[in-house]
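For this view, one protein chain was removed and the others were kept in their places.
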Amino acid sequence: MAPADAPARLATQRLTALFDRTVAVREISLLFPANTVTAIIGPSGCGKSTFLRCLNRMHELSEGGWVTGRVLLDDVDIYGGTVDPVAVRRRIGMVFQRPTPFPTMSIHDNVAAGLRVNGRLPGSALTAAVERALRQAALWDEVHDRLNSSALALSGGQQQRLCIARALAPQPEVLLLDEPTGSLDPAGTQRIEELCHDLKRRYTIVIVTHNLQQAARVSDYTAFFYLGKLVEVGRTAELFTKPAREETEAYLTGRFG
Amino acid sequence: MSVPLPTFHNRGDRVYRATLTGLAALLPLLLVVVGAELAVRAWPSIQRFGFGFLWTGRWDPVAEVYGAGPLIFGTLVSSLVALLLAVPLALGVAIFLTEFAPKWLRQPVAFLVELLAAVPSVVYGVWGIFVLIPFLRGHVVPGLKAVLGWSPFFSGVFYGNSMLAGGIILAIMIVPYIAAVSREVLLAVPGSQREAALGLGATRWEAVWSAVLPYGRAGIIGAVMLGLGRALGETMAVTMVIGNRHDISASLLQPGYTMAAALANEFSEATTGMYLAALFEVGLVLFVITVTVNALARLLVWRVARGGSAGSRAL
Partner (left out) sequence: MSARAIRRRILSGAMTGLVGLLCAAAVLPLVLIFADLLHKGATSIDWNFFVRTPVPIGQTGGGVAHAIVGSAIIVGTACLIGLPLGIGAGIYLAEYGTGRLGWTVRFVADVLNGTPSIVIGILAWTWFVRPVGHFSALAGSVALAMLMVPMVARTTEEMVRLVPHSLREAALALGYPRWRTSLQVVVRTAVAGIVTGALVAVARIAGETAPLLFTALGNLNFSLSLGHPMQALPLQIFTYATGPFEEWHRLAWASALVLMALVLLLSTAARWATRQRYGTR
């Protein structure tokens, strides 16, 4: 189990994710305390991304994808019978490995996209929300004078921060990051890592990463997955220096992965 | 709690999907309705003339006797002539563009070939009447008759409008279709095939002939069949140069007729019910033949070329 020294914003209870008859992740029970960053690490194919996609009900959009178990957002099961998955995704935001700005929209419209789909906001409120999101993503200074230009004119790192701003604009409670720096250069990577430190004041963050140093730098808690199972979870500092399980130690010291 | 989840409960999603499905379903519906209507309209003629309709030659609106033999004969012969001329040219284009052409030449040549498909049929017809036929009469047929006049294929007097002219015009028109699909088929051949042959010491031509072409054979046959399908149904250019005569002749220099041309020419003149039914039967036969040829062609092409999208561009 995960430590609970802060109330858990998000929690899973024996979550199992499948593709038709194949099990991808098995019986995961994890707590994500509010306003913390939890990193999920593990070798390729261990189910990290699949697990992450269960947290905002994206997994069921894949061919044959389904789950058993519960995922609790503030103690409400998001897989409950009457819950609308679309509503869930508006409260839990996600950023993917490759930046995916909408090519036909301007920077402003990209950020506003998540807001517009939720309903009409008066013009001034919309502008304010866009600015707030861009500031939170540390992108405002670079783009405030060209909000109406195409999102594709930005660099890779800027586009990824734009995607983060887009995910933040609807003010979700949880932010899921699936290898967000995977396609960025070191400078871009660093900026996003700094961002995580700032963002956790307002949001609860779960980040999947291949990069152990990044997990060590950025997260408060780390969970180690292997072959679809949760092997170990704990405070990052403790997990990295004194892992309790053999597999964890083997992975951390680079013996496989 | 442990229930596989539905993929949508949203009403918007349901309406959207239902609307799109309805629109898409119109296509198979159209095909079925087309076939059914043709059959229904042709029924009086089918009843009266039976299978003989397909090979008897007497087409007499006055006596109300109809036989589409010459039409079917002419359609097949003109298409065959067209294929004999078009296939080498089209394969030449496809092979040249995929294997031999220098990079700077590819786009312009490909563009020109695509343009051939954009020329309207009636424009080909105008060119056929005023340029091709006089050219044939003045420069080609005398030569042909001198060399091959003894054979039944080039006997008789050449007045211009002829099966030969029809076949040539058709050939020019179907080259781009065969070439485009063949090119996609050849592009779908994995580079490793080519490289393996070259690595074994084959010359460029040998690599093409022994490694690439055999791999794409099914697709190329499909491409040729697609061209055939086009040729069978081509109307305007053909009716403007072929002579429009209900006659079966071995000589390419004589006028002929095709099913499509007959429909174009005579449909508005059909005064009686039986005349109309006979023409509808011609339409039905044409429809069945082209659907069959196209269906077979598509199956062959889908199997070889990439992802089932080859030849889908509106050529």
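By letter and in written order, the chains are A and B; residue numbering begins at 1 in each of them.
The rule is short, and it goes like this: a contact is a pair of C-beta atoms (placed from the backbone, for glycine too) under 8 Å apart; a residue touches a chain by one contact, two chains touch by 3 or more.
As the structure is a computational prediction, the values presented were derived from the model and not from experiment.
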Touch with the omitted chain, as defined above, among A:Val76, A:Val117 or A:Ala237: A:Val117
Contact residue for the chain not shown (choose from B:Val123, B:Leu148 or B:Ala250): B:Val123
Touch as defined at the start, partner being the missing chain; which of A:Val25, A:Met58, A:Ala129 or A:Val206 qualifies? A:Met58
Sort through B:Thr21, B:Gln47 or B:Thr271 and give me the one touching the missing partner chain. B:Thr21
Given B:Ala68, B:Leu83, B:Leu136 or B:Ile172, the one touching the chain that is not displayed: B:Ile172
Touching the unshown chain, chain B contributes residues 7-8, 10, 12-13, 15-17, 19-21, 23-28, 30-31, 34, 37-38, 41, 88-93, 95-97, 99-101, 109, 112-113, 115-116, 118-127, 129-131, 172, 175, 179, 203-206, 209, 226, 229-230, 232-236, 240, 260, 263-264, 267-268, 279-280, 283, 286-287, 290-291, 293-295, 297-298, 308-309, 311-314
Hidden partner sits against chain A at residues 56, 58, 61, 86-87, 89-90, 93-94, 96, 98, 100, 102-104, 113-114, 117-118, 150, 152, 163, 166-167, 170
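Going forward, only the chains that are shown with their structure count from here on.
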For chain A versus chain B, what separation do you get between their C-alpha means, in angstrom? 55
